[in-house]
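Apart from one protein chain that is not included, each protein chain of the complex appears where it belongs.
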Amino acid sequence: MPITDRADLTDGVPPLSGDGGTPAAPTRGLLAARVPVRRPGVWAAGLVLAAFAVLAVFAPLFTPYDPIATDTAATGLAPGSPGHPLGTDLLGRDLLARLLYGGRTSLLVGLTAAAITVVAGVLLGGLAAAGPRWLDELIARSADVLLSLPMLVVVLALAAVLGPSLGTVVLAVAVTSWMSVALVARAELVGQRERLYVRAAHALGLSRGQVLRRHLLPGALPPIASIAAFEVGHAILTESTLSFLGLGIPPNRPSWGNLLTEAQAHLLTGEWYTVAFPAACVVATILAVNVLASAAGQGEGRAW
Amino acid sequence: MKRFLLLRAATALAVVVALSALCFALLDLAPGSPAASILEARSGGRPAAPTDVARLEHRMGLDDPLPVRYGRWVSGAVRGDFGASYGSGRPVAETLADTAPWTLLLTGVAVLFSVVGAVGAGLAAALTRRAWLRRSIETGLFALGGMPGFVTALLLLWIFAAWLRWLPSGGLARPGEPVTAAVLVPHLVLPALALAFGHHFGTYARLVQTGVARLRTAPHVENARARGLRRRTVTARHLVRLGLVPFAARLGVGVGTLIAGAYATEMIFSWPGVGREAILAARQQDYAVLTAVVLVTGVIVVLANLLGDLAVAWLDPRVRLSGRDPAAPNGGMDRAHH
Partner (left out) sequence: MTALEIVDLTVEVPGRRVVDGLSLRVGAGRVVALVGPSGSGKSLTARSIVRLHDPDAAVRASGAIRLGGTDLLGLGARELRRVRGRRVGYAFQDAAASLNPAVTIGGHLTESVRAHDAGDPGELGAAALERCGLDAAQVWEARPYELSGGQAQRAALALATVLEPDLLIADEVTTALDPVTQAEVLGTVRAQAAEQGRAVLLITHDLAVAGRWADEIAVLSGGRVVEQGPSAGLLAAPSAPFTRELVAAARLEASGPSAHDPSAHGHPARDAGPLVSARGVRRVLRGRGRTTVALDGVDLDVREGESVAVVGRSGSGKSTLVGVLAALDRPAAGRVLAGERDVWTLRDRERRAVRRGTGLVFQDALASFDPRYTVERVVAEALGRRDGVGALLDRVGLDPAMAARRPATLSGGERQRVALARALAAGPRLLLADEPTTGLDVLAQERILALLDRLRRDEGLAVVFVTHDLRVARRIADRVVVLAGGRVVEDVPARSLDAAAHPETRALLAATPAL
């Protein structure tokens, strides 16, 4: 029970501890106001993601080429070639088109997989927090066991059995990442439940439903939103890794990971740009998502 | 302490059992008959007659009931007998024996790089009084956090092998050529670096940093200063040791991540380890090899997790009492991103 006047030092004075010194954003709504909108990093991250989304959705408007059509007349062109701003690969496929359409696949897979992961995770975490004790134990132990297994190994096994396809990747990501969402959701809900203000709410005579709606959920949402955003980045990362290893999206359908597999061989022969562009897209997307995720979680974008 | 150890060991055992079930399911549910694959491989690709397949299946015991097959498979696995590769017909145990040492070497060096680097960067960021240094370390770590492991590997490959041409791009083991230290070391540097810095390095360094920074104004550190201890003693004994607990708690999982990350790294640098073998097997749907590698890797990872738990218990004796993970107050948030 540390009480009394530690306040001597801090009473009425801005916090002295040095970590960044950004005062937490006012927390009015559920989580919208938690993201400190005034930070330039958060704006930049949002813009990057919006740009990628627009480019992917409206890919046909930005390039006249079919990403899988080969053109024997224009193979291995360097970036800046007339009509092919990013050049072409050795089969004469336009790299810009492949990048744009690849973004479609990668973002679609990332968002779908993350959505499934988060929904499943929150449901299971909520069940564990609210349900009977045995269910809690069952979910928590299963999550522990799955967390102890290296993710890639499990994904590899799944991918091998199911064969490379878009659905495989989505399933593999969901199966191997629901645990962290569930654990966070459960811990948040349980932690909120043990807070004194929840006890105070019960003491006011509120019903369980009222307490859940007014105090438990608003308290638990920001961390869950944060981890949900991280899961998007994580899903994109997993997709690209699996596709890169030839176990994810089938090779005939462009995705950022697939492009990197094809390009890897050119790295040593001087066509570095075939690697650089898709790699930059993956990295920029994940970074931007991570910035938003940490902003949602802690009210600041610098740390994560 | 005993209770703590038993609890952790029991969890580890449960994970191994779950893993073995998963591996067996993989083997059992896999499409196609292993007997057919083996016959096909022996006859050089000609499809085998159904009667031959059935005979071989019977001989291999594939038509026994499920529990019998599982029992036989487990008892074989415990003795190191994982059957024969569907592709080459070569005993899987032999393949493992050839490749495992290379993976252990690569991961071992990478773990070393990762721990030294993360502790170094994290401590520097936590203890420095220069804001610019802290900021640049934080920014660098954040950037690393956005890079998939294989992108880090490709980047290193491009810089050091393609552009500067300081180090070889891979291809360590050519058949019949002896591997001397002079050959080994240059080949080892890039994959080990890629593995260490491409897999949650930022998370680890950040754990060190926040763990230590959080304690800088802790009462017991304040007391240590008030007692006139030397700065070095305060830092090493009271700040760093407890500050490393969250990192150490994560280390076991981290080693597992590196072992799994070795799969992609080995592919990129054509390193002759189990990971590369597993990926090739997965592409060819050679379930015998794949299962064995998954099982062995998983068991090693579980052991690493167990060792990590022991390290935490040594660093922070309170853990021994509660059996709880002090570094995961948020229920595993910091274990979220394998």
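A and B are the chain letters, set down in written order, and residue numbers restart from 1 in every chain.
Just so we're on the same page, a residue touches a chain if its C-beta (ideal position, glycine included) is under 8 Å from a C-beta of that chain, and two chains touch if they have at least 3 such contacts.
Bear in mind the structure is a predicted one, so any value in this text is a computation, not a measurement.
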Residue among B:40, B:138 or B:316 touching the omitted chain: B:316
Where the missing chain touches subunit A, by residue: 1-9, 11-14, 16-18, 27-28, 195-197, 199-207, 214-215, 218-219
Subunit B, residues in touch with the chain not shown (by the definition above): 129, 216-220, 222-231, 233, 237-238, 241-242, 315-318, 321-324
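In this section, only the chains that are shown with their structure count from here on.
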Subunit A-subunit B separation of Cα centroids, rounded to whole Å: 22
Subunit A contact footprint on subunit B (complex, rising order): 11-12, 14-15, 18-19, 22-23, 26, 29-31, 138, 142-143, 145-151, 154-155, 157-158, 161-162, 169, 202, 206, 213, 217, 253, 256-257, 259-261, 263-264, 267-268, 278-279, 281-283, 285, 287, 290-291, 294, 297-298, 301-302, 305, 330-333, 335-338
Subunit B contact footprint on subunit A (complex, rising order): 17, 19, 141, 143-145, 147-154, 156-157, 159-161, 176, 179-180, 183-184, 186-188, 190-191, 223, 227, 230, 233-234, 237, 240-241, 244-247, 260, 264, 267-268, 270, 272, 275, 279, 282-284, 286-287, 290, 302-304
